[in-house]
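Only one protein chain is missing from this complex, and each of the others stays in its spot.
Note that the chains take the letters A and B in the order they are written out, and that residue 1 is the start of every chain.
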Amino acid sequence: MIPFKFEYYKPDTLKEAFDLYDYIKGQGKTPLYYGGGSEIITMSRANNLHMDAVIDLKGIPECCRIEMLDNKLIIGSAVTLSQISESGLFPLLGQTAARIADHTVQCRLTIGGNICGTIIYKETLLPLMICESRAVIYGKNGKREVQINQIFDKKLRLMPGEILSEIITDSNYLSFPYVHVKKTKSDKIAYPLLTVAAIKKDNNIKIAFSGLENHPFRSREIESFINGENMSDDDKINRIIGFQQSKVLDDAEGSSCYRTFVLKNTLENTLKMLEKVK
Amino acid sequence: MIKISDTSIIELDVNGEKRKVVAEPSDTLLYTLRTELNLTGAKPGCENGDCGACTVIVDGWSVKSCIVLTVEMIGHKITTIEGLKNAPIQKAFVEKWGFQCGFCTSGFIMVCHALAEQHPEADEYVTEEWLQSNLCRCTSYQEIKEAVTSILHP
Partner (left out) sequence: MTILGNDILRKEAWNKVDGTAKYNIDEDVKSILHAKMLTSTYAHAEILSVDVTEALKEEGVKSILTGKDCNLLFGDFIDDRPSLATDRVRYYGEPVALVVADCEQTAHRAVNMIRVDYRKLPAVNSVSDALKEGAPLIHENLMSYNLKSKYVYPQRNSNIFHVVKIRKGDMNAGWNKSKVVVEGSFRLPQADHAAMEVRNARAEILSDGTVIINTSTQAPFNIKENLSKYFKIDEGKIVVHTPLVGGAFGGKAAVYLEILAYLASRSVGGRPVKVSDSREEDICSAPCKMGLEAKIKLGADDSGIIKAAEMTFLIDGGAYSTISCRLAKAIAVDCSGPYNIDNLQCDCLGVYTNHTYSTSFRGFSHAEHAFCMERMMDKLALKLGLDPLEIRSRNAVSTGHSSPTQVKITRSNTGDLTACIEKLKTIIDWDEGNKIELGNGKVRTKGVGCFWKTSDSPTDAASGVLLTFNSDGSININCGVVEIGSGSKTVLAQIIAERLKMPLSKINVSMNVNTQTSPLHWKTVASMSTYMAGNAALRAADDLIMQLKTAGASIIKCSTEALDVADMRVYLKEDPAIYVHFRDIVHGIKDTNGNATQGHIFGRGSYIMSRLTELAQETGTGKAGSSWTLGAQAVEIEFDRTDYTYRFVRAAAVIDMGRTLNPKTAKGLIMGGMNMGLGLGSREEFLYGEDGVMKSTSFRTYKMMRYGENPEYIVDFVETPDLSAPFGARGMAEHGIIGIPGALGNAISLAVDTDIDMLPSTPEYIWNKVRSLK
């Protein structure tokens, strides 16, 4: 039961959506882009969110496509997590998506919603960060393509009204050896204590984390430790811990101390698993 | 473009019938099914997408009707537990003692039914992924496992 009224729009084109947003905003009202709706509905119900209108992106063809085109995988922002995992096109992203919330919810959650919502974990970003994916943003001047790693800094840096329409990943990234580990407090269906995604490209490990801080991240420093030459795994991990320790999240899912322990463990396993695929 | 700005009469495709309902944009599908259509088989367990008691099937996929807006459902095919007629999973739940209080049962049955339709050969891992979407507080899940296994791998 959402305790307030709002308007519902389902535009057919990106332009229509963008203009609508602008128009509603111009009337002094709050519009919100709407993907799967889970977060918007649950937060509204709990009085943590208020809007005057929702703009459902599921009627826009670009937002709903998932296809390979010219050696690029294109995923629309309104594609659901289960569509991604069922498609098998991007195994690491599929595996990551299949561990967010539960399967039935994955049938509604969209990748755009996961990235643009308020949830701090945004785990679908991890594969995108390490696979150098690009975001297609629709704004005042039409579409532009930006590196996810550039536009995501703690949150997706969009201008008001801008729409994340698609995510593009070069197909060579889809076949690199990868590791995905999600650790939780005690249950499988839970927020992460720590989620790690990593790939190995030309003997170079790329790695990103969620649950360690209040946003997902990929860190140049951590990757330089991991790929450092003439260092034992233990040394690498100790350096990472030393670098990261003071910034580790401390909440009801787990204390920062315990999260650090889990990080250490998970890094050990991740490195071992990636070594095997040398 | 679909635009619904206030209470409206919209048409839903529920259990193979076209049904006209009065809905506001803020109504959830669960609310409309129960209050407008008196289809009370989908249950409110948490209204937060966590427990699965409200699960229905939309275009073949299981969906938690508490976290879907009714107006989003225009043009989609909705199946509720009332729309199942002698589905094998219903009999399996009875035969395997798959419930006690029965409040979560509709939701579980809808997930199992969608799974059997989408992945008739689903292995234990996939079955687990799908069924972990729902909570049952009475049984030990062992009976539910027997029920779903009996229809997937008879």
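To be clear about the criterion, a residue touches a chain if its C-beta (ideal position, glycine included) is under 8 Å from a C-beta of that chain, and two chains touch if they have at least 3 such contacts.
Just so it is clear, the model here is predicted, and its values are computed rather than measured.
Undergrad: Pick out the residues on subunit B that sit against the missing chain.
TA: 26, 34-35, 39-48, 50-51, 53, 80-82, 84, 90-91, 93-94, 97, 99-106, 109, 128, 131-132, 134-145
Undergrad: Residues of subunit A in contact with the chain that isn't shown?
TA: 1-4, 46-47, 183, 185-191, 252, 254-255, 258, 261-262, 265
Methods note: only the chains that are shown with their structure count from here on.
Undergrad: Could you work out how far the Cα centre of subunit A sits from that of subunit B, in whole Å?
TA: Their C-alpha centroids are separated by 28 Å.
Undergrad: Can you name the residues of subunit B that touch subunit A in the complex?
TA: Listed in rising order, the residues are 1-6, 24-26, 28, 31, 47-49, 52, 55, 61-64, 66-69, 71-72, 111, 129-130, 132-134.
Undergrad: List the residues on subunit A that touch subunit B in their complex, please.
TA: So the residues of subunit A touching subunit B come out as 1-2, 4-12, 16, 20, 36-38, 41-42, 44-46, 54, 56, 58-59, 82, 98, 101-105, 107-108, 188-189.
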